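Note that one protein chain is taken out, while the other chains of the complex remain in position.
To keep things simple, chains are lettered A and B as they appear, and every chain counts its residues starting from 1.
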Amino acid sequence: MPFELHINGEARTVDVPPDMPLLWVLRDVLGLTGTKFGCGVALCGACTVHIDGKPVRSCLLPASAVGNRAVTTIEAIGATAIGAKVQKAWLDIEVIQCGYCQSGQIMSAAALLAATPNPDDSDIDAAMSGNICRCGTYVRIREAIKRAAKAPAGEHI
Amino acid sequence: MSAVAELAPSRRALLASGLAGSFVFAFHVPVAGAAIVNGAVVNDIEGVLPEPGPFAPNAFIRIDTMGKTTLVMPQVEMGQGVYTSIPMILAEELDADWNSIALEHAPPNEKLYANPVLTVQATGNSNSVRAFWMPLRKAAAQSRALLVAAAAKQWNVDPDTCTTDSGKVIHNASNRVLTYGELASSANGTPPANPPLKQPKDFRLIGKPLKRLDTPTKTNGRTIYGIDVMLPGMKFATHAACPHFGGKVAHVDDSAAKKIPGVQQIVVLDDLVAVIGDHMWAAKSGLDALRIEWDPGPNGHVDSALIRADIMKASEQNGLVAKKIGNAHKALAQGDTFEAHYEMPFLAHATMEPMNCTVHLTKDSCEIWTGTQIVARVQTTAAATAGLPLEKVIVHNHIIGGGFGRRLEPDMVVKAVRVAKHVDGPVKIVWTREEDIQHDLYRPLYYDRLTATLKDGRIDGWHHRITGSSVVARWLPPAFKAFHGIDFDEIDSAVDMPYAIPNFIVEMVRREPPAVPTGFWRGVGPNNNVFAIESFIDELARKAGKDPVEFRRSMLTKTPRLLAALDLAAEKSGWGTPLPPRQGRGVSVQVSFASFIATVAHVEVDEGGDVKLHRLTTAVDTGIAVNPDTIVAQLQGGMIFGATAALHGEITIKQGRVEQSNFNDYRMLRIDEAPAIDVHLIKSGEAPGGIGETGATTAPPAIRNAIYAATGIPLRRMPVDREVLAGRKQP
Partner (left out) sequence: MSFFRIVVAVLVVVIVAALGLFVWIISGPGPMDFAGGTRVALADYHGPDPTGVPASLAHADLVKRGEYLATVADCDICHTSKGGCQYAGGFAITIPFGTIYSSNITPDKDTGIGNYSDADFLNAVRRGIRRDGARLYPAMIYPTYSHMSDADALAIKAYLFSLAPVRATTRANTLVFPFNQRWALGLWSAFFNADTRFQPNTARSPAWNRGAYLSEALAHCGECHSPRTLAYSTDNRNKFAGAVAAGWKAYNITGDAGTGIGAWSDADLLAYLSQGHAMGHGTASGVMGEVVDVTFGHMAPEDIRAVMTYIRTVPAVTSTDLPATLAPPAPASPKQGVVANAFGKHIFEGACAACHGWTGQSPISAFATLTGARAVNDPSAINVAQIVITGTHRKTPAGVLSMPAFGTSFSDTDIAAVANYVTARFGAKGSELSVKDIADLRRQTEQP
């Protein structure tokens, strides 16, 4: 039975099984493929989206459980000041290699900075350890988060 | 070198050998696949071919009348930055306008786009820049010469009085200028055979840390990977292949699966079952709801213990001699010999983008969307599987979410086409992570026996016998035959190890493990050989009562570039300065993929046997660094990749199947385990070496040796066994 999701500022009506995780609704039903599938069991972070600004693994979150909370995905995170800062820092530091994990990395980093504007290493560990990067970009992710934290607000790409 | 020694093909030898001969230039090739325009990925999902510009002097360059310069990428982007470094090489000699270039994936075409070293259209072996360095510079210089000639003709001046700069031909004397776009239609002469190439001092792009062209769309989710392909009317599928290698489907009860909303179809083949649905969730839930009984087939009894016993046994026999210097057997017979054996486990690639392939099969055509390191081989295999002529198969390649050698195999395409035969309309098959880990082609398990004698504190005799699967024998049979059964990869970095040793012999025993399929894995042969050699060297140093760095220095007389790297790494890492208890530094050096690298690891081992990586310090001489920042990034990432293998990586077998399934039991290094990493580039005018795999090769032995220094425990098997370090288990 159809229900509404609020994704990137738009109301989208979907008719999917209630236990269908948000990840597949985004990718396969709504065509928002920026959010990635990596493990399906909340162990890699590739599927991270924001629900009311908090980072959530969409691979296990039933779409029907989202209710009218706001979903933000990588496609729209650049529209937020913090998201834009993170994306810019990611490019300035040239963090990205294959890029497949980076949607999730950027979403986790943006949520971290929203909650903790000046994270230290242990904050970064706590917020980012759930995001696996097989290409091993960790050193630069750490650097880029610190760079974004220092960047003046509202700076855009 | 003796006659036998000629049998010892290092990759550099191979480059010079007959195998490297099949590189051909051609004209006016059709273009297909995705293009990166000003950094934005534009995927032509429908396979519409961008209009080839009027100026198309070879397989790599075309310029339209607006001056838009399109570069066709013979190597694929999988994170290594090749979609920036290869354009830099082309644009450098072409003097193109860096801001007006567009990139396209090369279409499948072995003749036009074969890697000069691998001789097939493949991206791997840290070979992209190394192999294409000269050919692309020459191709670009030829194109530039044609444009200059066309301008000179128009102005009717001597071409030598013209210069070029970012997309323009300039005649200073008369200060006239024509853009490449204006010349595109008229520059159609025959290119000079050997145009002059730029002197390194004149490089404008090469050597500068340029921004990558592929990364902007990777920050906003706009990059389309194979797994992101969306087609009108597309169905979604996932499958389970028999978990027992060589097994079959015995019985399937699909009653429950059929009831799952969104499940459209269940395809049962002899060795796999696929569920096709409205979306991945339907397919996945359908698969979970199936009750499948598997027939384990001939390998039901195979387990890790059996495989280990088998390879140990095989390693006792003499192997083929890959290289011989002096008289090793005589030297080893005198003086006291020291012997040690080293073991490497099977490893999965676990690329972040799980295996996937989208197929649209009709009775007379087959269209494929995937991200692959071997686009031409994908085309031929798909054609064979579909039973169609080659020209009926279109392959759209994509940006790759991690290759590491996994996508040098077409198995995901074969399975997808087999399933697609039973599905009408386009279908995207995405593997679950469990399937991805349990149906990989694994980094071979290796068993290395090393024996050496010391004479006045230096190594006098050396015997190294490598036993393991030969991937090359399966993947590139001509190369295997050409060297009479010696696998140039399996012995790489062993036959050409850097130390000056008077009496030296390297043997190779090919032993295919029962049941388990093997494939190339980031770092390939050197992964195993550098680990075994550098671990052994550390144990010999201790035996000789020498400092590990000093011991190595004394034997690096024949490799000054490596010696310089070692000295720099030692200096930058503070080698020799005191450390707290339970901490240690370990060093490792290598000449692999034509790069000279020394790494020092600083680790700490706690009572529980857990290893904390404090810092990795690396010095590298990789010749001319086309894009220095990419090289640093590749080493940083590669060392994390290697550290992951050293600390966590092991695939084990039980009942002929892989025991691991996802990141819970096949662990990846996480950011809170990642050490600080310092990479120091050594300036060099030599031709570029390979870099993509070197980090994966250099980190594990350095870490292992650091643990040795911290605990005195000489680990001989990877991964690190924390039970051993905790003293709860014998090494």
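Rule of thumb we're sticking to: a residue touches a chain if its C-beta (ideal position, glycine included) is under 8 Å from a C-beta of that chain, and two chains touch if they have at least 3 such contacts.
All of these numbers come straight from a predicted model, not from anything done at the bench.
Although it is not drawn, the missing chain touches A, B when the whole complex is taken into account.
Which of B:Lys415, B:Arg670 or B:Arg704 touches the hidden chain is settled by the complete complex: it is B:Arg670. Per the touch definition above, the residue from A:Asp92, A:Asp123 or A:Glu143 contacting the chain not shown is A:Asp123.
Take subunit B: the residues that touch the chain left off the picture are 288, 606, 608-610, 648, 659-660, 662, 664-667, 670, 672-673, 722-723, 726, 728. Panel shows subunit A; residues 18-19, 41-43, 45, 51, 54-57, 60-62, 65, 115-116, 122-123, 125-126, 129-130 of it touch the chain omitted from the view.
The rule is short, and it goes like this: only the chains that are shown with their structure count from here on.
Averaging C-alpha coordinates per chain places the centre of subunit A 28 Å away from that of subunit B.
Considering their complex, residues 16-17, 19-21, 24-25, 27-29, 31-41, 43-44, 46, 73-75, 77-78, 87, 90-91, 94, 96-103, 106, 124-125, 128-142, 157 of subunit A touch subunit B. Looking at the complex, you find that subunit B touches subunit A at residues 78-81, 211-212, 214-216, 218-225, 227-228, 230, 236, 261-262, 278-282, 284-285, 350-354, 399-404, 430, 432-433, 629, 633, 636-641, 644, 662-664, 668-672, 674, 676-677, 695.
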